[in-house]
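Missing here is one protein chain; the remaining ones are kept as they sit in the complex.
On to chain A.
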Amino acid sequence: MFTAKMMDSVKKVEATRKERMETEPRRMTAEEKEKLLKAYHPDYKEEEFVILKAGPNKGEKVPRELGVLLQARSRIKDTDVDLSSPDYDTDVLIIGGGGAGCAAAIEASKAGAEVLIVTKLRLGDANTMMAEGGIQAADKENDSPQIHYLDALGGGHFANRPLLLKKLVMEAPGALKWLNELGVMFDKDKDGNMITTHGGGTSRKRMHAAADYTGAEIMRVLRDEVLNLPISLADYTSAIELILDEEGRAAGAVLMNMETGELLTARAKTVILATGGAGRLHYQGFPTSNHYGATADGLVLAYRAGAKLLYQDTLQYHPTGVAFPEQIYGALVTEKVRSLGAMLVNAGGEAFMHPLETRDVSAASIIRECANGKGVVTPLGKGIWLDTPMIDLIHGKGTLEKRLPGMLRMYLKYEIDMRKTPILIYPTLHYQNGGIEIGADCQSTIENLFVAGEAVGGIHGRNRLMGNSLLDIIVFGRNAGTCAARRVKDIHTGKLTLAHIREMEEECQRAGIVTDKISPLLLPKYARTAGQL
């Protein structure tokens, strides 16, 4: 329930609604956007970043919290585990059981490889499950892959790696068809046409959805398919270091049972990292829309083994995280709410921007309003209004319930009916735009180490568009699975080694880094009291 003070502001939002609905707010010019981002986007807060002193990206900028983990100590010494008799021996080892990991596993298995998935929580525990709004593909008459390319390139500030972006947009229709044939229930009209909407920064309506359960629907189906195939699974098993062979190629991982702490080893001919993002590092103190396990583990593992990162200094703050009620603070309010017409409105009832600018611009704009006293005060900070009653007014009664059932349910639990009153939102840490650098075959700068999903850097440049992440986990997940499986035939793994752990530690020492921090983090530390167990 909103407070009386909030309700006063709601009245102002209601008072301007009719007039606002008659005029589409102006979109910002390129210069206006640039100025706004520099002034208000968290990526431009220099004091929140550090320069790496060791490792493949030495001299480059990273968020403070990530810098600590990349240059922290390993959980083990290189001599702690016996590499001569691995507990698991497989063709393809996939680290991470989300959308990218499962897509990779399905393709690698179908290509005839023996596959082992290790995941630190349950299969399907991933940001994929929480992606609500949609998945892009240029499959309509008025659309084409090159238009999709330009939208993503401009949205990404022209920093996207062209070959990766080409792959993303050209293989998008095929990825959707693949999902549809696995049984994903996309929203269609009675003739089978996909129901599509805009996302922030799209020039064509190419956002495909399954209500506001799009990611959950995809994840449920992929997980089920993995379980239908002869794929081995070790859940509640984290990877805590990569294992290389004497030629420096990826050849397995040191694993840890998340419940007993037991260390295990897996030897593999190829390794796919599909470890997802980093929202649970709470950069700059932001809340996050991410899964409990999003702690940048893959970046740490790969970096320590010598893989290069790309655009590790750019993060996505989703413009519309929950600002109130506090019990769901930071949870995602899907961009689809704006795709369906809801406007962003400040405390005074003014629509201060076009609701479908790209995410970085929208987030910066909301932060600006709140910084300038135009936000609504909440128990945990400030927020601005997302005028959700507009949706049924535009598209007809019942639309919100049908197309946003998850959102409606989430708010109704706190006695907020978003069909009748607007909701309070504020940016939430949502996506890691950067990650591990790969080529078009998904291989990192370490031979036989493939990467897919949010752990990759370069596909989206410096800002990702809505609906391109669910797309990339499928396109690049499948690609990684196929390429890693193809590679298996030619590989004779040499002697296994963990020497890189010692080497990185020595490099850090030489660089004068003094740390008692240990990485990968695996899970955020939310327990209030530090126990003695």
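Note that contacts are C-beta pairs under 8 Å (C-beta built on N, C-alpha and C of every residue); 3 or more make two chains touch, one makes a residue touch a chain; residues count from 1.
As a convention for this text, contacts and distances are computed from a predicted model.
K.L.:
Going by UniProt, what is the name of the one chain that was not included in the view, given "ABC transporter ATP-binding protein", "Putative protease", "4Fe-4S ferredoxin" or "NADH-quinone oxidoreductase subunit J"?
P.N.:
This omitted chain is identified in its UniProt record as "4Fe-4S ferredoxin".
K.L.:
Among A:144, A:284 or A:515, single out the residue that touches the unshown chain.
P.N.:
A:144
K.L.:
In the full complex, which of A:25, A:248, A:348 or A:406 touches the chain missing from this view?
P.N.:
A:406
K.L.:
I'm checking contacts with the chain that's been left out. Which of A:37, A:221 or A:501 qualifies?
P.N.:
Of these options, the touching residue for the absent chain is A:221.
K.L.:
If the hidden chain were put back, which of A:22, A:46, A:259 or A:516 would touch it?
P.N.:
Among A:22, A:46, A:259 or A:516, only A:259 touches the chain that is not shown.
K.L.:
Which residue numbers on chain A touch the omitted chain?
P.N.:
Against the left-out chain, chain A lists 27, 29-30, 121-122, 124-125, 129-130, 132, 137-142, 144-147, 149-151, 153-154, 158, 162, 166, 169-171, 173-174, 176-177, 180-186, 188, 190-194, 198, 203-205, 210-211, 213, 215-217, 220-221, 224-225, 227-228, 236, 258-259, 289, 291-292, 326-328, 331-332, 379, 405-406, 409-410, 413-414, 523, 525-529, 531.
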